[in-house]
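As you look at this complex, bear in mind that one protein chain is not there, while each of the others sits in place.
The first chain written gets the first letter, and so on, giving A, B and C; residue counts start at 1 in each chain.
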Amino acid sequence: MSDPQRVAVVGATGYAGFELAQLLLRHPKIQKPTFYLRESSAHVKCLTELFPRLRGWGEAPCKTFSVDAVAASGAGMVFLATPHESSLETVPQLLNAGLRVVDLSGAFRFHDPKTFAHWYKLPEPPKNLAEEAVYGLPELYADQLPGARLVANPGCYPTSVILGLRPLVKSGWIALERGIVADCKSGASGAGKEPKRELHFVEVDENLRAYGLFSHRHTPEVTDHTGIADEDIVFTTHLLPVARGILSTMYVWFAEPHTAEEVESLYRVFYADRPMMRIWPAGKLPELQHVAYTNFCDIGFALDPTGRRLVVVSCLDNLGKGAAGQAVQNMNLMMGIEEGTGLR
Amino acid sequence: MSDPQRVAVVGATGYAGFELAQLLLRHPKIQKPTFYLRESSAHVKCLTELFPRLRGWGEAPCKTFSVDAVAASGAGMVFLATPHESSLETVPQLLNAGLRVVDLSGAFRFHDPKTFAHWYKLPEPPKNLAEEAVYGLPELYADQLPGARLVANPGCYPTSVILGLRPLVKSGWIALERGIVADCKSGASGAGKEPKRELHFVEVDENLRAYGLFSHRHTPEVTDHTGIADEDIVFTTHLLPVARGILSTMYVWFAEPHTAEEVESLYRVFYADRPMMRIWPAGKLPELQHVAYTNFCDIGFALDPTGRRLVVVSCLDNLGKGAAGQAVQNMNLMMGIEEGTGLR
Amino acid sequence: MSDPQRVAVVGATGYAGFELAQLLLRHPKIQKPTFYLRESSAHVKCLTELFPRLRGWGEAPCKTFSVDAVAASGAGMVFLATPHESSLETVPQLLNAGLRVVDLSGAFRFHDPKTFAHWYKLPEPPKNLAEEAVYGLPELYADQLPGARLVANPGCYPTSVILGLRPLVKSGWIALERGIVADCKSGASGAGKEPKRELHFVEVDENLRAYGLFSHRHTPEVTDHTGIADEDIVFTTHLLPVARGILSTMYVWFAEPHTAEEVESLYRVFYADRPMMRIWPAGKLPELQHVAYTNFCDIGFALDPTGRRLVVVSCLDNLGKGAAGQAVQNMNLMMGIEEGTGLR
Partner (left out) sequence: MSDPQRVAVVGATGYAGFELAQLLLRHPKIQKPTFYLRESSAHVKCLTELFPRLRGWGEAPCKTFSVDAVAASGAGMVFLATPHESSLETVPQLLNAGLRVVDLSGAFRFHDPKTFAHWYKLPEPPKNLAEEAVYGLPELYADQLPGARLVANPGCYPTSVILGLRPLVKSGWIALERGIVADCKSGASGAGKEPKRELHFVEVDENLRAYGLFSHRHTPEVTDHTGIADEDIVFTTHLLPVARGILSTMYVWFAEPHTAEEVESLYRVFYADRPMMRIWPAGKLPELQHVAYTNFCDIGFALDPTGRRLVVVSCLDNLGKGAAGQAVQNMNLMMGIEEGTGLR
């Protein structure tokens, strides 16, 4: 019989997968996880062979992945740190085998299967599962997590943008007709571990470049969960010469003037019970270094003297709150454990 | 008697001053400059003592600065790489002594003396000189440079933003009422050489932070020379973990749809005879590395499929086109030398 | 009455102090520490004011330092993350007040008070305390820690060099007459937080420089604890463009040929019971990234085909095993807690 507190991890070979392994191996409330790798990594018997950093932390046994193997392992929950195509295929099988799934890919992030197919140029996910999947952003959807069978772990950029903009959109203060800008900057681990020309050290070091303008796959997550129409927002992404972290600078015009106190209060009330949010006092701004290697999302802002133009800065670690940390936060809520357990 | 092709440099101890020294020492059309340092650096006899990189390039003799010493040197033109206060004081004296001046400080960048006093918290410059000074952005004001006595070399951020936005503003295509955003990112050499807590390697490395929101001194240069009202633009600055370079991402909404061809053509026509501008074909974007250690300003853009939302990316080297290189470009035009001489 | 498991921290304003704060705040076996700052920081009521990263981790109350205040606090042990001069003065007072002390400064690292005075150009420490102090390198002196009143926490470079060389020296395999080289490279946090010209981001970024040749203060620690005479070793230090980490490359000639198996076995046996040492299999080498943000010291080596020339690579985090982590490891052993508690 399966143990609900026992977890399996599939595909922990990339940066987010490694981060997830580190977090789960240290988590105080769950047993040591089992790691499942693809056939091509069948020679790997312990995760420390792939990640020498992990040596000395205890065992991290690896097995070859199959749905049957995971189902037979006694795990009640499985994390998928696998490519989109792969998650598309295995999620239904794992659910059928009675497992709960936290999927770090993009496959089940959209309620409308067509959205995924359009932006990812891949087949549509099953309609019923796309509709059932909970978008795993606990600050907005915590109440849906305890009962969830399938959680789609959000993208890193959308996490930072949605957490920065959602309270403002909900407030009704924004002059939406003026448009909103989200200018996002990410470290290179967000681009994955696969060697590519544009990720060579020499191409990223001492450089900055914008990419994916008007075509980034994270766009529909942003519009779906902020509630801003696509034509009213411009969302851009830049590659920073740092390993970890996302800083999003967001620009909003107010219809009527507001005070800094009102803005700060808006965020504090909205995120009152959310332990992973840190709201900065008016006039102070978070920086990448404040959140690197943490699961926090920090939000600060600057308001112009007329109270009409607002700049919001949202920071997080793309591998932490933007991926693996958030997956663990989702797991905690799914299991009824305190949200920030193992994440401080 | 003074030689119009002979130049002096005052204050070449910071990053921009050093860059200027390098450019002038290699310039094919002028004599080797003389360098003037403050009393406190009177022991320095050759610039190579301050900058070992310069060894082997030939002599770079240093003298103690005084207006009389510069006037007696036979130089016809002087560069000031000195603090704002210092330029405020010496510019009138140097002009009186018959020298032409290129001032790299902010002291004479505004036609209205009150603008300077307000943003820099310093005394007003003399009204007649503030009005006489040419804003040394050759791509906009080349025709005023040959006869100029006093050239105020622009700030690094404004150079990148003005060159990116001015053609658009002039076109009349922008829906100004929607507002414009200029999200700028700069390397740390732009913050000066003075040791400060926030410029310590450990504080900048693997970090990104926004600063100076709604209060950056470069703001009035941007509004003056783009022609955009302060309330219609948000201009922000970020500190990047790189030594050199500025990348500005600018966001504009069009009143009516336009095509990428129209946008590209707008820039190409506007900068048709300007050798230091490189316009990128639609869909390709410049990066910091393309312009580092050059005097080019690169401009690229992305237009959304509806032809309404435009993102412009403008890149330059903050010590090159953003400071010392631009000063040399101004000198070339003031002396009747081809604009890009010594800058390729 | 004092509680032996209760600790105070004096001077947690630098990089090592901050690291120490993070480790102690998360340590599972001790109470939350109290932080004592100098008069000049009397306005700081919580460490999060100095280190915004710490927000959300719980309280970290700060008080103004005095020996009496610490003595009255009920703490049984105190960490000093203070300047050498300061530790020289307060260590005797704190011991007199009945506290046990872990001193992160260099003041009590040498049994001969003259060694300190000579290398640090400061007064000699009291002879009896210099002789009593335990050099806090648990891998060599674990048995002296449980009863220690005063522990001198080692320097970061010496920790990496001593741990790499001591097993070899003890083996008697080295041809000492050929000389030994320790070429060490450190990240910039090792140079302290004080702003200095040579630590400006622009001066460290994309740079590497050797410094302190034949004059580095860590030299006598290396010779004292490896047992190598000063004239038989050259110990050099370089500043790397990274925030954290030390990698020491050490060169040794053997008197007689040895095999890789013998060398690996030598290290494995020497460090058999030491949980913070990770010995790498022959032919594989540790890297800075493997140890950053950990308390491990990783050791690997390469032996030439003749079995005569050996290169040893020793890596650690200069703020972890090289400073704050080692201090906590010492505390654990002093308190009878498992050595690696709170450090994995």
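The rule is short, and it goes like this: a residue touches a chain if its C-beta (ideal position, glycine included) is under 8 Å from a C-beta of that chain, and two chains touch if they have at least 3 such contacts.
Everything quoted here is computed from the prediction, not taken from an experiment.
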Full-complex contact with the absent chain, from C:Asp112, C:Glu132, C:Glu262 or C:Glu287: C:Glu287
Chain not shown, touching residues in chain B: 26, 52-53, 55-57, 205-206, 275-276, 278, 280, 284, 286, 289-291, 293-294, 296, 344
Absent-chain interface as seen on chain A, which is shown: 15, 188-189, 193, 195-197, 199-206, 241-243
Sites on chain C contacted by the missing partner chain, in the whole complex: 177-179, 181, 183, 185, 187, 203, 206-211, 213-214, 231, 234, 236, 238, 240-245, 247, 249, 251, 253, 285, 287-289, 292, 302-306, 308-309, 311, 313
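Throughout what follows, only the chains that are shown with their structure count from here on.
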Chain copies touching (chain A, chain B) - same or different residues, decided at half shared: same
Centrality ranking, top chain (CA atoms only): A
Rotation angle superposing chain B onto its copy chain C by C-alpha atoms, nearest 5 degrees: 180
Where chain A and chain C are represented by their mean Cα positions, the distance between them in whole Å: 37
Per-residue multi-chain contacts in chain B, two or more chains: 203, 206, 241-243
